[in-house]
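Omission of a single protein chain aside, the complex is shown with its protein chains in their original locations.
The chains carry the letters A and B, assigned in the order they are written, with residues numbered from 1 in each.
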Amino acid sequence: MTPQRKRRGSTLAMWALGLCALALLLILLDSGRLAALHAEALRQGQARAMSDQLTDPALFTEARFARHASQADRHAAFQDHPMALEHFPAGSLMPPPDATALMPPP
Amino acid sequence: MSFPHNAWLESQRGLIDFSIANLGRRRGRNLGLFLAYTLLVFLLASVVLYGDALRREARLLLADAPELVVQRLTAGRHDLLPAEWLDRVRGLRGVRAAEGRLWGYHYDPAAQANYTLLAPNDAPPAPGQVEIGAALARASGLDVGDVLSLRGFDGKPFAFNISRVFEAESELVSADLMRVNAADFRAFFGVEPDLYTDLALSVANPREVRKVAEKVLDRLPGARVIAREEMRRTYEAAFNWRQGVLLTFLSTILLAFALLAWDKASGLSAEERREIGILKALGWDTGDVLRMKLWEGALVSLCAFLVGYTLAWLHVFYADAPLFTAVLKGWSVLYPQFRLAPQIDLAQIATLFFLTVLPYVAATIAPVWRAATLDPDEVMRE
Partner (left out) sequence: MIELVQVSKTFNAGQPNEFHAVREVSFSIEPGRVTALRGPSGSGKTTLLGLIGGLTRPSSGRVRLDGRDISALPERFLTELRRATFGFVFQQFQLIRGLSVLENVMLPATPTGQPYAEVRTRALQLLADFDLDGRAEAKAQWLSGGEAQRVAIARALINDPKVILADEPTAHLDSVLSRQILAIFADLRAQGRSVILSSHDPLVFEVGLVERVVDIRDGRVTQA
């Protein structure tokens, strides 16, 4: 009478590894579809940028310089906020103070 | 049905059996290690994937930005330039087109945000009308038909009728944009009719850009000429720097983690030494013991890498990176909503793989190395 056959550890390991690899492979393969979906949005963005002659993305819009990178001198500090520390790199590591806290009480 | 038996493969499977059983004996600890490692890979990969995709996107969007931008400097600071500068550069050879640009920033205390006002040459809005970006609409709570009221340069209120909100697809470039009529722009900012913010030049031949830039400098002493490439590089530098800070931060965690794993493992317990001795006494040679340990480290880190990377990919490209937007949005009032397109970069995957898997495997094998080479006779002695 042979006892109930228990699954080998290596079987478990190979299955786990195989599944993980498969999952990654599948989403990588899906990237083509995503890119195609994105193409239209990209085209519209490009059209807008060209028509208005824009020179940089609208990220970090609170920065005085960043909305138009033409303003960014190499020596200028990276300012992220009107109230941010005008010092590199501390200015980007420390959050700007809460403006409401600095306002005088009503 | 049975395929030819390979002794080497069979022995490796046997070693893996032991490795898994070994991992299973301290299930809680090893699970914790696996989760921590997966989290680390997830964060690292997310930062890299997000940063790279964003950079790629920006580059693509702005591929047709003007080749040269001419600005006036007064006492080292950007100043408005006279319209006659336009005439001076228009005639230059190599300059296909030249236009004066009118744009500026306005800080709206109500929304605590910076808006970019632009008076375009191409299809400008009617006087009194404004076309706004989607993020601006969201932040101010206004929509088409509403009135956007801002204080002009002289403190007097200025009312704009919102005639359009830009398409969501272009948010990455238009989120904070306000397109206005040129006359309105000048009235709002108090800019004289014969002044422009800067000039945008398009150069037909990309190889002539530098030469044209030199000619412009000759014609317009005191001007600053910026090439598209320079703008791109500056922005990328800002990108790289931010990404670099995050990566350095995460890498130090990775290093700390590796050191911790090493430290925990480097003192082989008496029990572990005994077991290695038993294995050797039973007929496992040094190579077998080390290979078994290698499998142990490799399986855990390989799985952690695969899972972490997959999750990072899902996080950035399917879920729109909520972790990062939460952080970035914290400092930004007008944050654009946008999707990023994935691109497979094998070099990037390989680098991440080596940075995460190798240290872990090394940390698993190294402490065992010495014990594995010892004679098994220690097992015989109590």
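Here, a residue touches a chain if its C-beta (ideal position, glycine included) is under 8 Å from a C-beta of that chain, and two chains touch if they have at least 3 such contacts.
Fair warning: this is a prediction, and the values are worked out from it, not measured in the lab.
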item	value
Chain not shown: contacting residue from B:5, B:93 or B:207	B:5
Which of B:14, B:128 or B:152 contacts the chain that the document leaves out	B:14
Touch list for chain B against the chain that is not drawn	5-11, 13-15, 17-18, 21-22, 24-25, 271, 274-275, 278-288, 375-377, 379-382
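Operating definition for what follows: only the chains that are shown with their structure count from here on.
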item	value
Centre-of-Cα separation between chain B and chain A, whole angstrom	5
Residue ranges of chain B touching chain A (in the complex, touch as defined)	13-14, 16-21, 24, 54, 57-58, 60-66, 69, 71, 78, 99, 101, 103, 105, 107, 112-116, 118, 120, 122-123, 133, 135, 166-167, 169-177, 179, 198, 200, 226, 228, 231-232, 234-235, 238, 241-242, 245, 299, 302-303, 306-307, 309-310, 313-314, 317-318, 328, 330-336, 338-344
Residues of chain A defined as touching chain B within the complex	8-10, 12-14, 16-17, 20-21, 23-24, 27-28, 31, 34-35, 38-42, 44-64, 66-72, 74, 78, 80-82, 89, 92-93, 95-96, 99
